[in-house]
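Input: one structure, supplied below.
Left out: one protein chain. Kept in place: all the others.
And then chain A:
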Amino acid sequence: MAAPLSVEVEFGGGAELLFDGIKKHQVTLPGQEEPWDIRNLLVWIKKNLLKERPELFIQGDSVRPGILVLINDADWELLGELDYQLQNQDNILFISTLHGG
């Protein structure tokens, strides 16, 4: 049983284009049976924030390869990736690397 959580979800590197161009989203996640981990956050984002072309952001139950995920400015690889348990006031940043430079 997970309590409601307040987190900041950010998008960069072009990913924001899938979210109406808005980079920062203050999000309140409702209390629910399932724990709030990144896996469930992605499901929530797909349902509530993603405006178009979900396949450009999500692949299977994770992010599309080429999208970096930083949790409080640290690579999610160090924190358990999809299994990381969200804490109140966490910042989750998704940066797309999928464009020329």
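Keep this in mind: a residue touches a chain if its C-beta (ideal position, glycine included) is under 8 Å from a C-beta of that chain, and two chains touch if they have at least 3 such contacts; residues count from 1.
One rule holds for everything that comes next: contacts and distances are computed from a predicted model.
One chain of this complex is left out of the view, and of "WD repeat and HMG-box DNA-binding protein 1", "Cytoplasmic tRNA 2-thiolation protein 1", "adenine phosphoribosyltransferase" or "Dynactin subunit 4", the protein name its UniProt record gives is "Cytoplasmic tRNA 2-thiolation protein 1".
Within the complete assembly, residues 12-14, 17, 65-66, 68, 70, 73-75, 77-80, 84, 95-101 of chain A touch the chain that is not shown.
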